[in-house]
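Written below as structure tokens is the structure these notes are about.
For this depiction, one protein chain was excluded, whereas all remaining protein chains were kept in their positions.
Chain naming follows the written order as A and B, and within any one chain the residues start at number 1.
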Amino acid sequence: MSNQTKVNKGRFFENFTLNEVITHATPRTLTSGDTALYIALTGARNSTHCNASFTHSLGYSSTPIDDLLAFNIAFGKTVPDISVNAIANLGYADVRFTRPIFVGDTLHTSSQVIGLKENSTGASGIVWVKSTTTNQQNIEVLSWVRWVMVKKNNLTATAPKVVIPNLPSSVSKAQLTIPSYFKAHDEISMVTGGQYFWGDYEVGERIDHVAGATINPAEHTLATRLYQNNAHLHFDDHLMKKSHYGQRLVYGGVVISLCRALSYEGLENALTILAINAGTHANPSFAGDTIYCATEVIDRHALNDRTDMGALRLRMVGIKNMLPSQLSEFKSGEKYHPNVVLDLDYTVAMPLRGN
Amino acid sequence: MSNQTKVNKGRFFENFTLNEVITHATPRTLTSGDTALYIALTGARNSTHCNASFTHSLGYSSTPIDDLLAFNIAFGKTVPDISVNAIANLGYADVRFTRPIFVGDTLHTSSQVIGLKENSTGASGIVWVKSTTTNQQNIEVLSWVRWVMVKKNNLTATAPKVVIPNLPSSVSKAQLTIPSYFKAHDEISMVTGGQYFWGDYEVGERIDHVAGATINPAEHTLATRLYQNNAHLHFDDHLMKKSHYGQRLVYGGVVISLCRALSYEGLENALTILAINAGTHANPSFAGDTIYCATEVIDRHALNDRTDMGALRLRMVGIKNMLPSQLSEFKSGEKYHPNVVLDLDYTVAMPLRGN
Partner (left out) sequence: MSNQTKVNKGRFFENFTLNEVITHATPRTLTSGDTALYIALTGARNSTHCNASFTHSLGYSSTPIDDLLAFNIAFGKTVPDISVNAIANLGYADVRFTRPIFVGDTLHTSSQVIGLKENSTGASGIVWVKSTTTNQQNIEVLSWVRWVMVKKNNLTATAPKVVIPNLPSSVSKAQLTIPSYFKAHDEISMVTGGQYFWGDYEVGERIDHVAGATINPAEHTLATRLYQNNAHLHFDDHLMKKSHYGQRLVYGGVVISLCRALSYEGLENALTILAINAGTHANPSFAGDTIYCATEVIDRHALNDRTDMGALRLRMVGIKNMLPSQLSEFKSGEKYHPNVVLDLDYTVAMPLRGN
């Protein structure tokens, strides 16, 4: 019999239709094994996600999963349908951490195509999707927009009507949600080790974090597999040796998680991520790169009716093989410094002093 | 005092007696940490083992452990007694996945010597063992036969009577067991992402899976240690540098698990493994190898009284550093292509369309 194949090779640019909704396969139940692996893979120390006594004291009935662990697992589900044939992951916007996620929750993700634009070469195009993750009770827990450049398979396919979605420059303040049971209290500093509270951060301030982490080959592949992200370019060295990179690429979510963990000193009281407003993988990362991180305070604002916590909007910049202190500017015009690997605009909840 | 040692160095060929039963030490309790690590180490996405909502819908009261994770852990227990002095793991037969295994179960394994044949050189011999794994309620959950070539320590020891067991070419159909509570249903495709059901696979059909995975050094050692398999040749580079391989060998179970995960696209609805009929590690694998996989459909048959699921007998071929599509034949006569690392004949349960 012939070499007929049943293998789903994923969608190409011409296979996406505006407004269609794609239900992604293999929903995933989270376990305490995932949380331990996330600590081992990133060095995360945020007490909101690894200290049951503390989370009970904050009002949680159990310890919520790290925001970025949940995001990476939810994101992984979209890869076989959206980005397995992607040339580049161009950006994120409007990432909303709507509800806490717990061990035992099963995450289901679907995506709607909200924008399409064929490139002038006719060989590829940009696809915008809004992805939504619900838990086993069909309650939305996460949503985000991303856009990717995807190859065409049939080069003669007609270009779709150009639709570029109107994306917010940040998640709207009304969408920054904190459960009503979650309350900050006076002893946070004792637990987190952080001496700085919401009012201590000044807009424009920059924090150069001192910790660095070298990415070992097995670390990024273990993390990416834990997220069940199956994009070949992270795993298949035989394939990637022939690419112009000459080697496997590190999944961008690995760099985001690493930077969040590396920025612990200086942001100890950033209890939870409320939103990612925008994000770009400025340059690729490879095994062997040492990642450092700098944070800039973009905005500081109140949170709805809360008197115990406020929002800080932060710029988290990932830098490879160079100390943040050696880099006064991350971008020159539109062009990123070649050692900048991540530029992420996100919003955290930070307690006010004296609650 | 002298360098007296209490170290158990394991059995040599002359230490095995026909029919003796060896109770293996260190029974092991399975945890949700094992299941998360298995996903991180293999990229497994099979919903039967990582989606509690789905497994409840199939009739399970909790999510069963991945068949191959259980097999590898059960197998690991036999290593200190059976194969720590093995020269080669020659083959598997009659591997029966008798009952589902769950987080919290404690696996006990024992082995009976069912065959012995000294090699003509007098320096080693082949030992056949039938191993059986029971859970904490003393109920059999797994069994298998394997045969290994083991060194002699005392070269003057008399050769035992030659007994070569009569092994079935496949697990008998009567032994393919599915719990009565486990029922396939209509929404499987939505969960697994697979569009093909039992009736869609033709005997003789071959599927060349496109995913590949490069084995990083830490990945195979972490997996092998998770299985508490302590064979030195996987861990001790100082020792193995002096061997004719010049480096550590990857444990064969790592390759089996990787191939199963790499063959997900094309076999999405293969919900559970019922049997491994036969298996051979055709060539060794080393860290740095990129593993690919091809599947051939060997047989398709009904399953006892089931109308919701049938059996597919599959040949899973692992290939290193070469795309399956570049290899029309895996074997020439009795000789495997040097890039073929695994030839495994196994049987899965696959739902019928429209249940």
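We take it that a contact is a pair of C-beta atoms (placed from the backbone, for glycine too) under 8 Å apart; a residue touches a chain by one contact, two chains touch by 3 or more.
These numbers come from a predicted model, not from an experiment.
**Student:** For the chain left off this view, which of A:150, A:218 or A:276 is in contact with it?
**Tutor:** Only one listed residue reaches the unshown chain, and that is A:218.
**Student:** In the complete assembly, which of A:21, A:210 or A:302 touches the absent chain?
**Tutor:** Only one listed residue reaches the unshown chain, and that is A:210.
**Student:** Would you indicate which residue among A:7, A:39, A:87 or A:298 is in contact with the undisplayed chain?
**Tutor:** A:39
**Student:** Which residues does chain B use to touch the chain missing from this display?
**Tutor:** Touch set of chain B with respect to the missing chain: 1, 3-9, 23-29, 31-34, 36-37, 80, 104, 106, 136, 216-218, 221-223, 225-226, 228, 230, 232, 235-239, 248.
**Student:** Name, in rising order, the residues on chain A that touch the hidden chain in the full complex.
**Tutor:** 31-37, 39-43, 45, 47, 50-54, 63, 190-196, 200-202, 204-214, 216-219, 222, 264-268, 288, 290, 321-322, 325
By definition in this document, only the chains that are shown with their structure count from here on.
**Student:** Using the average of all C-alpha atoms in each chain as its centre, how far is it in Å between chain A and chain B?
**Tutor:** Chain centres of chain A and chain B, defined by C-alpha means, are spaced 36 Å apart.
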